[in-house]
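Below you'll find the structure I mean.
What you see is the complex with one protein chain gone and the rest in place.
Let's turn to chain A:
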Amino acid sequence: MIAVCACPTGIAHTYMAQAALEKAALGRGHDIKIETQGAMGIENELSMQDVAEAQVIIFAVGVNVEGEERFHGKPSIMVEVGKAIENPAVVIEKAEKKGEEV
């Protein structure tokens, strides 16, 4: 799975969500790559290949996603950044379900 994390100031929440989702996903045996869109710009950018290979995309965002067109047509879930930080396991489970539907 892949994910995009972003928040309004891009100083803290973005990176907390990244760490929390990464840990929860690995804990459940998934490969995950997470792009952050924060005060330092886009980091760990998702390539076309990353997107093509992903079964599901998690958007953990409090602002608009930059380059959203990259992800058109892929199964995705949208959650609040805060939710991803506080309850990452629930978010990963939700993503699993979404990925299985397709």
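By our rule, a residue touches a chain if its C-beta (ideal position, glycine included) is under 8 Å from a C-beta of that chain, and two chains touch if they have at least 3 such contacts; residues count from 1.
In this text, contacts and distances are computed from a predicted model.
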The chain dropped from view, which UniProt name applies: "Putative PTS IIA-like nitrogen-regulatory protein PtsN", "ABC-type dipeptide transporter", "histidine kinase" or "Signal peptidase I"?
"Putative PTS IIA-like nitrogen-regulatory protein PtsN"
Touching the absent chain when the full complex is considered, from A:Ala20, A:Ala60, A:Val79 or A:Ala95:
A:Ala20
Applying the definition given at the start, please give the residues of chain A touching the unseen chain.
8-9, 11-16, 18-20, 23, 36, 38-40, 82, 85-87
